[in-house]
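Only a single protein chain was left out; the remaining protein chains are all shown in position.
Note that the chains are named A and B in the order they appear, and that numbering of residues resets to 1 at the start of each chain.
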Amino acid sequence: MSERQGPRRQHYLNATWGLKSWLLTKDHKRIAILYLLGITVFFFIGGLFAVLIRLELATPAGDMVQPDTYNRLFTMHGVMMIFFFLIPSIPAVLGNFLIPLMIGAKDLAFPKLNLASWYIYMLGGSFALWAMFNGGVDTGWTFYTPFSTTFSNSYVIATALGIFILGFSSILTGLNFVVTIHRMRAPGLTWFRLPLFVWAQYATSLIQILGTPVLAVTILLVAAERLLHIGIFDPALGGDPVLFQHLFWFYSHPAVYIMVLPSMGVISELITAFARKRIFGYQFVAFASIAIAVLGFLVWGHHMFVSSQSVYAGVVFSFLSMFVAVPSAVKVFNWTATLYQGSISWDTPMLYALGFIGLFTIGGLTGVMLSTLGIDIHVHDTYFVVAHFHYIMVGGAIMGYLGGLHFWWPKITGRLYPVFWSKLSALMIFVGFNLTFFPQFLLGYMGMPRRYHAYPEEFQVLNVMSSAGATILGVGYLIPMIYFVWSMRYGERASSNPWGAVGLEWETTSPPPSHNFLEPPTVDHEAYDYVRRAQEQRVA
Amino acid sequence: MNQGKGFWESLPLFPERASTLASEVDTLYFFTVAVAIFFSLLVAALVLYFAVRYRRRHPNEVGQPEKTITWLEITWSVIPFLILMVMFVWGAKVFFIAFRPPSNAVEYYVVGKQWMWKFQHPQGKREINDLHVPVGQPIKLTMTSEDVIHSFFVPAFRIKADVLPGRYTTAWFEATKAGAYHIFCAEYCGTEHSRMGGTIHVMEPRDYEAWLEQDAPTDERLLSGEELFAKYVCNTCHYPDSSARAPILYGIFGEQAELADGSRVLVDENYLRESILNPTAKIVAGYQALMPTYQGQVGEEELIQLIAYIKGLEPAGGGEQTASGGSTAQETAP
Partner (left out) sequence: MISDAKPDRQTWGLDHQFDSVDQQRESSFLGMWIFLVTEIMFFGGLFATYIVYRGQNTDGFVAGSHELDITLGAVNTAVLIGSSLTMALAVWAAQTDRRKATVWFILATILLGGVFLGVKVVEYGAKFEHHLVPGPEFHWPGPEKTESVQMFFNLYFLMTGLHALHMIIGIGILAVLAWLAWRGVFSASNHNLVEGVGLYWHFVDIVWIFLFPLLYLLGRSG
């Protein structure tokens, strides 16, 4: 530990120096930065695959890459983006950084476990990357049997092992958060005074804890069948391939909420901070998160309406799926109502938040269309589904992630980023996103199936639009990367509360000291109490 | 939503409508699209209006204090829920139509394999990747796969059903318009997944008859169900006038069979398939588990022939005691 004397204040970034101090850190804030580096790498790898996919699809004939290559591209795009980027993104970066700060704790309950989770994540990612460099995997991220267990000639087991290992990271992070939120809150910080981001993270952690082990056992069964050639899912060996789908979606449907719930939590923070107003219907928004997490476990069968599961099972799952839409709608309406009579600034994070509301609304409503049985028969496994889940995962989860990153960047690094470029890139992402994915709804209803390397010519116009949009979207993602790095050295220094937001994380310095607060905080007021803030300012 | 068919179908933005189901699905789709557009616009308009109307005018300004309005929360939970229930009920109704073939449907067989579709007409004619069907005739597809999971998808008919190895799944349609329409495989199935397609040629009934009359392309002749029944020596036990060693198969299809453990099972394609491949799984009451398994010996297409043959065996005269040597099986295979 080198003592640096001088005008600089001590904070978590400069408390110790050297690579070792980072690789062995137990500080949740530094671990968040480690995750940030990791997931950014995987995001760019996944993004590179997306670029190649869109290039191939610019023409109907599969003329750029071989079919096997294309199949590997979309599989690795899905695996990288879902398992190694989206699932850890907000929880592991923003959740890690913010939960202790928001609840007034010195750290998470289990700091060593937190560091171990990062190493496990990197180990899992290394396995997946190893598989990728050796030729990749071509099963689709869904690993449907018996294709994945018997027919595929690609690195199924190495990739699945990577995901299996990653699952432990996800479970342990969720465990850490739940214990921390239960046991480490500052005096006076009751459950209903918690920021809604913490509620959302809590709900997310429940899914990670309950769902991920089922994925783990499913992966083991796939590996057992593939390695040992014993019958588990392959009907030629006495197995049932549909059982795999049940087990897989039992995790992977709730996993969608692992991706989008934290994003909803971020949006609640952004809307309140930039409207300077308490959220409309706090308890409804908080319980909506829990309701989504619980209901999310009851609807997996809506991925299987045409899979040969019984017609009656389809009806039940369709019915239950409709219920998930209600808490989602409640959230959207409450965010909208929060804007009413607010004091709304158009700062960059707020642009992301407003964009999120629009895109998530479209994603949610098309999700409802997909759970309507009569429509799903036609659009299942078409580009309609692809468009829908990109509206949820990119339009929802990534907009929330980027919005949150822009909101808390001054807290994380102590620096501000350039306003113009950040607004420009937010706009480019919004426009590029819609141009990329809206045409895919139309393509889907026209009948273009997903995972197609070549397609009939009548689908070309919409595909070209989509590829053009992807170019704008790709540039939109690169710009923040550049100015974030730039800002770390050249950005204006941020005050402890550059947005004038309330919340414990804004009451400590930017960046925070190693143990977060100089004085252990206590809380005697509700969340988002901007009226009280204004009174205090008037008194001052 | 404008129902001008010519307009919609002239745009490269809307699939052709060539089955009775298509208009059912489309009407439901238009309803849900209308709901989606209404709520998207409502939310977008409110968000933009508020964001402009209540924009911050002074740096230290804060918003108005918020009051929870419970009736509002309940309203915007209940109204969407009611709309969702309409969508659910309507969707389920269309779903039942899509999965319940009418009783007068003619049965075609489909076998998927990496990466082609094989079809067999009720008259026995066989095709690969092309399927000719008549207009106005409900057609039921009984489908299975030789390898991985595929999915039979005809956008113009708005039908899709997964095709699985080891069991039969069904789909049905009634074509309404002559023409050629895409068949796609919708479930990812490996290297040439995107080329596992074909064309459905919908023809006027007269043209279809004429087409049937043409000589089949010279693909190798498949043994008929009756010939297979003899080849696999099924007829040493399952013969018409004795139920000593094995159940009589005449008229068994579609009936309930009582099993050794007292439960009952519907004799359908999947049960017959299981009884050929795994005979001991569900033994009919009163019989020994004597039959050997035919797993690995009978291919998917032969299985289809055998099952079609057994389905065609009509009950002879009346009662199982009656000898029925004279009755000729209603053979459907070539």
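Everything below uses one rule, namely that a residue touches a chain if its C-beta (ideal position, glycine included) is under 8 Å from a C-beta of that chain, and two chains touch if they have at least 3 such contacts.
Because the structure is predicted, anything quoted here is derived from the model rather than measured.
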Mind giving the shown chains that are in contact with the missing chain?
-> A, B
Using the definition of touch stated at the top, determine which of A:Leu123, A:Ile209, A:Leu416 or A:Ala534 touches the missing chain.
-> A:Ile209
Please pick, from A:Leu247, A:Val330 or A:Ala470, the residue that touches the omitted chain in the full complex.
-> A:Leu247
In the complete assembly, which of A:Ala15, A:Leu48 or A:Met184 touches the absent chain?
-> A:Met184
Kindly note down the residues of chain A that lie in touch with the hidden chain.
-> 100, 105-113, 171-172, 175-176, 178-180, 182-184, 209-214, 216-218, 220-221, 224, 228-232, 237-240, 243, 247, 250, 515, 520
Quickly run down the residues of chain B that touch the omitted chain.
-> 277-278, 280-281, 289, 293, 295
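Methods note: only the chains that are shown with their structure count from here on.
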Report the residues of chain B in contact with chain A in the complex, numbered from low to high.
-> 12-15, 24-25, 28-29, 32-33, 35-36, 39-40, 43-44, 46-47, 50-51, 54-57, 59-66, 68-69, 72-73, 76-77, 80-81, 84-85, 87-88, 90-99, 114, 147-149, 151, 153, 155-156, 158-162, 164-167, 169, 182, 184-195
In their complex, what parts of chain A are in touch with chain B?
-> 62, 67-68, 71, 138-140, 142, 144, 146-147, 150-152, 234-236, 241-242, 275-284, 305-308, 311, 314-315, 318-319, 322, 325-326, 329-330, 332-334, 336-346, 354, 357-358, 361-362, 365-366, 368-369, 371-378, 380-382, 442, 445-447, 449-456, 458, 461-462, 500, 530-531, 533-534, 537
